[in-house]
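Just dropping this structure here.
Every protein chain of the complex appears in place save one, which is left out.
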Amino acid sequence: MSFFKLTNVRKTFGGLVAVNDLSFAIEAGSIVAMIGPNGAGKSTVFNLITGIYSPSSGAIDLEGRTLRSLSTDRVTARGIARTFQNIRLFAFMSALDNVMTGCHAQMRASLVDSLLHTPRQRAEERTVRERARELLKFVGLEGDADNYARNLSYGHQRRLEIARALATDPKLLLLDEPAAGMNPREKEGLIALIRRIRDKGVTVFLIEHDMHLVMNLSERVTVLDHGEKIAEGTPEAVRNDERVIEAYLGRADGAA
Amino acid sequence: MNPAVRRSLRFVPLLLLPLVPLVDHNNSHIDFLANAGAFILLALGLNIVVGFAGLLDLGYAAFFAIGSYSYAMLASQQFGIHVPFWVMLFAASGIAAIFGILLGAPTLRLRGDYLAIVTLGFGEIVPQTFLNLSQYTNGPNGINSLDSPSLFGHRFGFSATPYFYVMLGLIVIGVLLASNLQNSRLGRAWMAIREDELAARHMGINTTAAKLSAFALGASFSGLAGVAYAAKLDLVSPDQFQFNVSVLVLSMLVLGGMGNIPGVIVGSFALSFINSFLLPQSTNLVHSIGLTWIDFTDYRFMLYGVILVAMMLFRPEGLIPSRQRRAELREALTDPGISAQEQTEYQGAAR
Partner (left out) sequence: MDVFYQQLINGLSLGGIYALIALGYTMVYGIIELINFAHGDVYTLGTFFSLAILTGLGVSGEVHGLALVGVVLVTMLAAMLLCGITGVLIERLAYRRLRNAPRLAPLITAIGMSFILENVMQLWKGPSPISFPAVIPNPSFQAGGVEIAAKQILVIVLAIVMMVALQLFIRNTKMGKAMRATAQDRDAAQLMGININTTIAMTFLIGSALAGAAGFVSGVYYGTTWFFNGFEAGLKAFTAAVLGGIGNVAGAMLGGFLIGLVEAFATQYIPQGAQWTNVVVFSVLVLVLVFRPSGLLGEAVPEKV
């Protein structure tokens, strides 16, 4: 049984086939990447996994249990977290509150606890605040706890999104173009961060255009073009694959 | 200073309020304060829905009506049922909450502006229903001679003073509960939903349940206010709960500062004061100097309208804003960084 598995997943929007008969599996504890030209359907795959879209057909399983027809919040509770290609932080909440919000599903405070601020509720708030601070520190944002997410630099916003996703305590972390807009130094930091995340036992599945990052980090790469898997394997194998080269070179909008 | 302490300090002036009836023996003043108190309760409740969770409820008066009519039907000669006032406070807030859930459950998935219109429709249906079911509600005449509340065997009667204390007590409780909510797991979830509903779902927040609890809690405040207000007025009738009441309460929030409890209280009190004192008194004044064709009370709707428009255009965060709301609304006004496009994308994505 694989840790995470897509089987013949297909998604159409009206006449457009965004993802076509896609199958692949991810081993627990690995870092894998998905690459492909813009519009290939990569983000759509993430949206299918997190229940934003439901597949037209096919199955998605985590640890042998289907994610079919689970709402997004239930998918998160099952242990899948994500970041977004276009950053979607809670712009006018502090960095700390952003991360604490990520802890929502682990918290037990009931409506009555929230209304009355019972001792149990207050203890939980303290614990969660502490945990959120640790996560901020883990991604290198301990100095930004009280700043609005919106006021952070771009690179810091991307890190904050990762911290917020980690706060949901995921087994599988989906990163949608985490290095986009980062300078080379920030990218090196990101590579190190992703390794540390994996070392905590979180499986990482990332979409990325930056080949340096992909080649450096991932154990396996899946290549998508026009919604179809055109190659899969180790970074080296994929890099030398004819169809991949064609898909990228045949287009002006290839890898950035 | 500890933020919790600082928060509490803002409410210190409230401690002086219980003394007012001892100092001011003018019953009409106390009467005004008691009425204003009911509207502060309403504003506190609507603030949970609009200010915290960001859901525009345009039919809020419906829950006020439900609270009032509950009391009128269950504590009067109407059916010969006489549930005590204090029990009805709880019961009616529960009943209103249930109606909040009944309305919210099917509709809370809707986008914000559609939800607003649905709540408006509900706000029209409820008083109309009370009007039409005249065999139970006496139709347009309403129900009067409601039971006068009593405490330790002392009946409230027609003095406004006991109601003043009841309202004050309810407001204190309301403020505590609302500010507790704001600083809790649920309050954070509401804030997240307001900012980006789709991202909120990815945090494991069941957004429908969270919105539903905002709706139910807001409604229960309104139900509570309804009972107290009906008992004080000794009367309910369908025309007390028209759309303009919902808009009045909304104007209170917009004036004071949505999402900020002190702002909401000040905004609410200010509008009550203008409505019940400033407009009639200044009318009397101009009448006394012979300008009898002027009646400022005719400009009430204009006032609400101007408040809504002018505040949204020039000070959307309200007179006494929360830090967060201020940033949120201000920057959107001046900075095209957050485009309307993105804002709409924040609303739930289709499944």
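Read from first to last, the chains carry the letters A and B; within each, the first residue is number 1.
One rule holds for everything that comes next: a residue touches a chain if its C-beta (ideal position, glycine included) is under 8 Å from a C-beta of that chain, and two chains touch if they have at least 3 such contacts.
Keep in mind it's a predicted model, so treat the numbers as computed, not measured.
Within the full complex, the residue among A:Asn20, A:Ser43 or A:Thr76 touching the omitted chain is A:Ser43. Among A:Phe4, A:Phe84 or A:Phe205, the one in contact with the hidden chain is A:Phe84. Only one residue in the set B:Ile30, B:Ala61, B:Leu146 or B:Leu198 touches the chain that does not appear here, and it is B:Leu198. Against the chain not shown here, chain B presents residues 54, 56, 58, 106-107, 110-114, 116-118, 120-122, 124-125, 128-129, 131-132, 198, 243-244, 247, 250, 254, 298-302, 304-310, 312-313, 316, 328-329, 332-333, 336, 338-341, 343-345, 347-351.
Following the convention adopted for this analysis, only the chains that are shown with their structure count from here on.
Those residues of chain B that touch chain A in the shared complex are 177, 180-181, 183-189, 191-192, 195-196, 198-207, 213, 324-325, 327-328, 331, 338, 346, 349, 351. In the complex of the two chains, the chain A residues touching chain B come out as 50-54, 71-73, 76-77, 81-82, 84, 88-93, 97, 100-102, 104-105, 107, 109, 111, 113-117, 121, 124-125, 148, 150, 164-165, 167-168.
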